[in-house]
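First up is the structure itself, then whatever we jot down about it.
== subunit A ==
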Amino acid sequence: MITLVFLLQLLGFLCLMLAMNKHAKQAGNSRILTQVLRVLPSSLFTKLIGWMLLIASLCLAMASIEITSIAMVWWCCTLSAALLSIALYFSSLP
Partner candidate 1 sequence: MNNNVDIALRSIAAILGGYAVSALTSFYFAFIFFHTFKQQEGVAILSGSMASYFVFFALFIASFAIKRTLKWCAFLIAFSAILALALPLVSPLSNPL
Partner candidate 2 sequence: MKATFRKSMIWLHTYLGVILGWLLFAIFFTGTLSYFTPEMTRYLMPERGHISQSQQSMIAHSFAYLGTHAGEADQWRIALPSERSAHWSVQWREGKQRRTVTFNNQLAASENETETKGGLFFRNFHYTLQLRGYGGRYIAGIAAMAMLLAIFTGIYTHRRFFKDFFTLRSQKLQKWTTDFHALAGILTIPFCIMICLSGIFIYAIMYLPYTANANFEKGERGVNSQIIPSLPNLALTEKVTGDDYLSNVQPPVPNYAHILETIANQWREANPIARITVEGVGYKDSRVIVERSKATTVSTRADRLVFETYTGNPLKGYDDETLPAQVRRILYGLHQANFAPIAMRWLLFGLGILGCALIATGNIIWVAQRKKSARQNPFTLALVEKGNVVAVAGLILASLSFFIANKLIGYNVAGRAQFEVNAFFTVWALSAVHAFWRAKAAVAWKEQFALASGLCFFTVVIELVLFRDRIVNSIENLDSVYLSFIPAFFISGIILYWAAKKIGLRIIKAEIATKSTKPSTCVRKEQK
């Protein structure tokens, strides 16, 4: 379940990054991301999807872990891990 929370956060941050012009241009250097960009609607909508994915990850964490406070700690930890992963990925794009 935590892995799923992490994946949702990854996708959420990916959408938020792609919604920014600066990073959308970088995404042009990646074949996968170019395909993703074609599918995604306008920048505003992509931002909205990104935030909704992050909220969904929070809801999933709180629903799947019995103790709320431990769920929050998990969510915050995976959030940092997801943000680091996305930042490192975009840094590796030329």
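Candidate entries met the following condition: all candidates are chains of the complex that A comes from, given by their letters.
The criterion applied here is as follows: a residue touches a chain if its C-beta (ideal position, glycine included) is under 8 Å from a C-beta of that chain, and two chains touch if they have at least 3 such contacts; residues count from 1.
In this text, all values refer to a predicted model and were calculated from it rather than measured experimentally.
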{"item": "For subunit A, as assembled in this complex, the candidate in touch from 1 or 2", "value": "2"}
{"item": "Subunit A to candidate 2 touching residues, read off their complex", "value": "2, 13, 16-17, 20, 22-23, 26, 67, 69-70, 73-74, 76-81, 83-84, 86-88, 90-91"}
